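Worksheet: one structure, shown below.
Removed from the display is one protein chain of the complex; every other protein chain stays in position.
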Amino acid sequence: MQGKEIRLQGVSMRFGDFIAVHETDLTIAAGEFFSILGPSGCGKTTILRMISGFLTPTTGQVLIGGKDLTAVGPNKRPTALIFQNLALFPLMSVWENVAFGLEARGIGRRERRKRAEDLLDLVALTEHAGKKPTALSGGQRQRVAIARALAVEPSVLLLDEPLSALDLKLRQHMRAELKQIQRKTGVTFVYITHDQGEALTMSDRIAVMNAGRIEQVAPTSEIYNAPATSFVATFVGEHNVFRGRVEGLENGMAQVNTPLGRLLGMNRDDLKPGEEAMIFVRPERIGLVSQTPTLGNRLQAAVERRDLEGPYLNVFMRAGEHQIVMHMTNAGNNVSDLSGEQSVGFACEDALVLRAGELAGE
Amino acid sequence: MSSLIRSYGGVLAALFGGLTLLWIIGLIVLPQLNMIQRAFIWEARDGAAQQAGVDLERAYQKIATLDYDIRAAKRDIERGSAPSAAPSPSDPFAVSPGAPSPGGLASSETPDKRIVRLESERTELQGQINPLKERFGRLKIEEAEASGYSIKNFTTMSPLHWRIFGMTIFYAFCVTLLSFLFCYPIAYTIARTQKEIHVAFFMLGIIIPYALNELLRIFAWTMILANEGILNSALDTLGLIDLESGEAIRWLASNGAVFCVLMYTYILFMIFPMYNTIETLDKNQIEAARDLGASTWRIHSRVVIPHAKPGIAVGAIMTFMLSAGSISVPGLVGPGLHPDWFSQIIYRNFFEAGNWNIGAAQSLLLLVACTIFILIVLRFFRVGIQEIAR
Partner (left out) sequence: MSMTANTAMAASTPRRGSSIAWSDVLLNIYILIFFLYLFVPLLIMIGAAFNVNSTPSITDWQGFTLDWFTGEVDEETGRVIAKGLPQEDRFLQGLWHSVIIALGVVAIAIPLGLSGALVLTRLQSGSTTFLYTLLISPILTPGIVLGVTTMIFWRDIFSVEAGLFTTMIAHSTFIASYCMLMFMARLQRQDRGLEEAALDLGASNVMVFRRITLPFLRPTILTAAVIGFLQSMENYNTTFFAIGGSWTLVTEIGSRMRFGLTPVINAIGVIFIVITVVAAVAWVFFRKREKG
């Protein structure tokens, strides 16, 4: 098996008056574990179905391995799709399920059986080969679906939220397993999810989608540390947000006038004075002035609640209209009696000034 | 069509589409159109022109027969021998009532006299030929002008037949209404029964009589209703009538018998759709209504019946259609004793009178009546045609 590159050129999808996907260019490298992350209804499944061939894009081309496959049906593409509900064939046994793709390619029964068993070996289901899928557990069914998709030796494996039906523990286990299979096979994985945890732990790169548009495509760490838009910033991980207007600029930084006073942060969007802006600060980057006196931005806030979450302490504070969340490392009893009015702050380098826009979950 | 090709691919889409079209066109639309066309073509089958044609033909044949007899008589004279009782060709038309039989008189008649008599007969017939020809031609033209597309098949239907048509529709409506009234409590009870085993018993109780053929069900009733049947025997035993002295009540001769048996025969089609819809009603709705102090009547009129509308509509449509179009019940329950049903009129036009076009017109009438009933029911219950699926 050899992964192939996927290239979407000016692809868009329109259903009647509704635009599911706006014109999009996207390149997914061969052998990459690529995730498309976004809330439900953002158009990520539509993109997946255009890659797999179930939908023909309204405009643009879909190229796989450099070949234009826009008009080619799903049964003639080098892709395999793992469905959200798995779509195992209930009337066929496990091995017949796995061997179905081989049957479609006209491979003889004996050869099919042998290759199906090899794959079932890979996913540790050998002894269940003769059972019906309904007789298996959720995790086992999951693995049958993977084996079935891999049986056709696809260059691209498309996964449509395949873990959403599993419980938390199994989900975490399957994440590791998927990642391992991807490394072993070298197939290009395109993984659709609305769960940022899944995307962050497994992917090489992530595309964050919202309302039919890709907002950012970047390696995992960059998505987290340097979100490109207000939506990405708030959809991936937590952020404290302060709204205001840019007042001044100084060496790559922007000074923003907010109801809580002037705050300084990295001017990522090259905003000009007078423009609407938002400042984003991760909860773990906020600290007490008393512990770190060098913090460039400072606020007065009243502690409302403290939740101890093992290694962290989550502190919820209120400053005027704003709720501020602070994550502190649990380093002993230094923080456990935090209460009342506190002076908190964050470094200017840890604050991100972006153009005011849509926030996730609004 | 493109959505079909996307779903099934070109080959299968063509196969499924083709078979569906074959069904629609070959089995549904064209036969109906053919019937409608016939219904609107007036065909003078047993008309005056045809009769005149037959008369003309008979006259020609008679003349031919006389010619044969005359030649035979002449041959007898030439031979001078005794008349050899010339047998005329056996022709059914030759022996017309009143005309003397040539064979019968041959022995008491000399050949000369016979020739004279036959010749005079021939002349007389010859004289009739031209008027007949003229009449035939005239009638033929008249009827040719009259035939073709017309609504005569409907307008010439006798008032009696119209009355039978009206009564059939009316009776079918009554059967439908009564079936509903009788079946509703049953359907409701079965639908409300909790234990599955009890439901199974009810179902068996209804299915067993209906798995039996329609005719056998009718037959069972004729045994009850016959003059020497069980009902009269029972009345006899009770002393209400005396069978010995011929006091039998002729149940089979009444429309009531047809009525009763029709209901018996088609009740299933009322119960099942109603049962299916009432069963889906949330029990809590009834409990809630009862808690709010609604009377039994109000619970049914405001909660159960509105919910069961699609089922009632389907049941009513099926029962009406089956009753109005039934040939089995009116044809087999005391045949010929009670007034006809419209289906029997249609049957006679096709298979006894040979008036196919009139039969087609009457079938069309029945079809239209059923269609109107369906539309009325759908409108009355505010049910869409898609909901008519079991």
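Residue numbering begins at 1 within each chain, and the chains themselves are lettered A and B in the order written.
Everything below uses one rule, namely that a residue touches a chain if its C-beta (ideal position, glycine included) is under 8 Å from a C-beta of that chain, and two chains touch if they have at least 3 such contacts.
Nothing here was measured: the structure is a model prediction, and the numbers come from that model.
Remark: the absent chain touches shown chains A, B in the intact complex. Here the missing chain is touched by one residue of A:A104, A:A176 or A:A302, and it is A:A104. From the set B:A64, B:L125 or B:I374, the residue in touch with the chain omitted from the display is B:I374, counting the whole complex.
When the whole complex is considered, the residue among B:L12, B:V54 or B:A288 that touches the unshown chain is B:L12. Considering the full assembly, A:A80 is the residue among A:C42, A:I64 or A:A80 that touches the omitted chain.
Contact with the chain that does not appear here is found for just one residue of B:Q128, B:S254 or B:S328, B:S328.
The omitted chain makes contact with subunit A at the following residues, 52-54, 73-76, 79-81, 83, 85, 87-91, 100-101, 103-105, 148-149, 151-152.
Although one chain is not displayed, its contacts with subunit B can still be listed: residues 1, 3-4, 7-12, 15-20, 22-24, 27-32, 34-35, 38, 182, 185-186, 189, 192-193, 195, 198, 200-202, 204-209, 211-224, 228-230, 233, 264, 296, 317, 321-322, 324-328, 331-332, 335, 343, 346-347, 350, 356, 359-360, 363, 366-367, 370-371, 374, 385-386, 388-390.
As a convention for this text, only the chains that are shown with their structure count from here on.
In this assembly, the C-alpha centroid of subunit A lies 72 Å from the C-alpha centroid of subunit B.
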